[in-house]
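Quick one: the structure is below, and I'll ask about it shortly.
Note that one protein chain of the assembly has been removed; the remaining protein chains are unaltered in position.
Labels A, B and C are assigned to the chains in the order they are written; within every chain, residues are numbered from 1.
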Amino acid sequence: MGNFKGHALPGSFFLITGLWWAGKFSLCYALRRSRSMGRLASKVVQRRVEVCEASVILAFSVIGMLAEQFVSDGPQLHLYDYAEHHWDRLMNWQHATMYLFFALAGAGSLAIHLTDAAPLALDRLLLGIAFSTEGFLFFYHLHGRAMLDVHVHQLLLYAIVGGAFTSVLEVFHRGNVVLELLRAALCVLQGSWFWQIGFVLYPPSGSAEWDLKDPNNMMFITMCYCWHLACALLIAGLVYSIMSWLVRSRIRKMPTMEMGLLKSREREQESEDEM
Amino acid sequence: MGNFKGHALPGSFFLITGLWWAGKFSLCYALRRSRSMGRLASKVVQRRVEVCEASVILAFSVIGMLAEQFVSDGPQLHLYDYAEHHWDRLMNWQHATMYLFFALAGAGSLAIHLTDAAPLALDRLLLGIAFSTEGFLFFYHLHGRAMLDVHVHQLLLYAIVGGAFTSVLEVFHRGNVVLELLRAALCVLQGSWFWQIGFVLYPPSGSAEWDLKDPNNMMFITMCYCWHLACALLIAGLVYSIMSWLVRSRIRKMPTMEMGLLKSREREQESEDEM
Amino acid sequence: MGNFKGHALPGSFFLITGLWWAGKFSLCYALRRSRSMGRLASKVVQRRVEVCEASVILAFSVIGMLAEQFVSDGPQLHLYDYAEHHWDRLMNWQHATMYLFFALAGAGSLAIHLTDAAPLALDRLLLGIAFSTEGFLFFYHLHGRAMLDVHVHQLLLYAIVGGAFTSVLEVFHRGNVVLELLRAALCVLQGSWFWQIGFVLYPPSGSAEWDLKDPNNMMFITMCYCWHLACALLIAGLVYSIMSWLVRSRIRKMPTMEMGLLKSREREQESEDEM
Partner (left out) sequence: MGNFKGHALPGSFFLITGLWWAGKFSLCYALRRSRSMGRLASKVVQRRVEVCEASVILAFSVIGMLAEQFVSDGPQLHLYDYAEHHWDRLMNWQHATMYLFFALAGAGSLAIHLTDAAPLALDRLLLGIAFSTEGFLFFYHLHGRAMLDVHVHQLLLYAIVGGAFTSVLEVFHRGNVVLELLRAALCVLQGSWFWQIGFVLYPPSGSAEWDLKDPNNMMFITMCYCWHLACALLIAGLVYSIMSWLVRSRIRKMPTMEMGLLKSREREQESEDEM
């Protein structure tokens, strides 16, 4: 879908996912550090949250696949045009393939958290594969376009590859909040950059067109990408601070006797972290 | 062997190997989790299985090397044609070299599991080197071919490099079921992609030839590769589910008293996994 | 700022930072090994040192950003020249963006060490991202320059990428003195190489101009870069030796009874290191 909406839609999805991850992982970490809730209870809640997340990802991916197939100018499951001997609307098929891998990741995560039959780390691997495939298809997507068009999509690739790499690292370092926040920030970056691509390639009516061959535009866009990254990091930091503050303020309302215990526990936790 | 059979043969080998690995590692993991068998017994069995696997790999590699040398149009161990001053059938020699490294991996694994004299991790390293060499030779194999021909072999390279990388990672994370299943899936992918290459480059009589210079074909093939990956992941997942279910159903037939013990152990195991 | 000063300034910053890091990490390691100071005291001191370092980095980065914007020929926060329809002084904006990420790293580190609310490893990640962004902008900075100009900046990239990679590795291996010294040495290398670039591209009046297209110059510069690396390693080694010697000589002045205890502890420490 080579238009503004076709970039705004995935952009919004990734933005929301990134924000959701930033919130979820910050909250988990804050709860783990304060140990204010019962361990068991929080584990049950955590599992339910994971199941919900996986269901939502699965649902949206399936909807996305169906949308790519059955929109008015979609291929409607026809892959090859036998009349004219060429492939039929490969773009839509490619996008559907990207959604397919996120659907796989969602389904896998659902199976893992519902049945206990598979190792937990598998959900991160499937997420990493979904990001990798997205990046892989984008990489072979760019042949023969204008310079700036290629460049903005290449920049997108960095965010995608970063997300894939972070997810795969989490297979070995699960629960490392630094990695989780980085993944959230990279997801926010991907989302906001999709929006930026939409504005650059399909400027809304009224604003000037971008000259797709001007090296100065390319230089500006590179810098602009860094600003997006800075904003994504700041947003993740902000969400983390709010979550920390919320958890801490809830603890403060508890009786003071418990407070002392919690404080000392907190200190232990810190020294563990430092080790 | 630049024909259909020359791609179908290694394709079948890798497909079978991938399925075998998916089954073996799933079963091992399921047994480890349920702890239903005596630990020692399962270790003896495991060793015997490893010895068998290594023998089979060694045998097939040696057969492959001999076949490449002594088929009707093979080099029959002649490397240099002194009469006409050029190298003699380098393709066959290259394929034989690929088999040589799998033979080395098989022989090494055999020595490791038979004699106890070498560190276990060595078998994964040798497997990683075998995959790397295969990829390395493929990489320098593609000079001066048609665009689509190069592209399908490049895609094959991703699966090979992924397999090599996963094997080397297992040197440091031995027994990580996520890595083992990933390796199995990548091996299945390699096998099925060999078949696909055969169908694309040497279409069976009756079907249309592929235009090797059409960019749309290239785009379709890239996407098709992703579908193969999705299938490989699904197959690995399916094999894993069947194995898990088999082990679980066998445990259910045991007396209920033992059941309780097993259940509690299982829970411990899970909490270990989550940590 | 494409002149001598524009390279000497960041060069000096990185040189000083590298030397400071070499000193700091050597001292920390020597103190940890000798365990002569109270553990708690040294932790409080360490935190204060980190806070000071972060403040200095933040201050200098903000000053750098303001300087890039408000120097006599700076953009003064104007990004787009609406009169002539082109971007306004993108170079200054790019440099300001580089400073921005170091400011972020400084601010993040300050927040982490002042408030205890965030995981410690985050400061290394932010530093790694700051180096990565610097390298990223440099990478897209070099389009259309003379061969030697591109080459000297590419060599700079190696030091920057090395620094970024080492910082990210420290997220997982915090307190590994080998990595910390390597980072310090790479930072010294970056600083001294900035000076070298200044001398090559803008030779001080009186000395001969460099022929930017001579392959021999390129070959010499590559070798010269290795000499800078050797010097940086030697400097880091020298600082380490001085710090070790200082800590040891202070311990020797203590009463002999304590000495014996320390010695035995030292030996334990060593055997731990060797394990």
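Annotations
By definition in this document, a residue touches a chain if its C-beta (ideal position, glycine included) is under 8 Å from a C-beta of that chain, and two chains touch if they have at least 3 such contacts.
A quick note: this is a predicted structure, and the numbers were derived from the prediction, not measured.
Considering the complete complex, the chain that is not shown touches B, C.
Residue C:Tyr240 is the one among C:Trp21, C:Phe194 or C:Tyr240 that touches the chain not shown. Checked against the hidden chain, the listed residues B:Tyr29, B:Phe136 or B:Trp195 yield one contact partner: B:Phe136. Although one chain is not shown, part of subunit B still touches it, namely residues 43, 86-87, 90, 93-94, 97, 100-101, 104, 108, 116-122, 125-126, 129, 133, 136-137, 140, 143-144, 171-172.
Interface with the hidden chain, as seen from subunit C, comprises residues 29, 158, 173, 176-178, 181-182, 215-220, 222-223, 226-227, 229-230, 233-234, 237, 240-241, 244, 270, 273-274.
Definition applied: only the chains that are shown with their structure count from here on.
Of all the chains shown, the one with its CA centroid nearest the global CA centroid is A. The distance from the centre of subunit A to the centre of subunit B, with each centre set as the mean of the Cα atoms, comes to 31 Å. Subunit B and subunit C, compared by their mean Cα positions, are separated by 44 Å.
Chain contacts: subunit B has no residue touching two or more partner chains.
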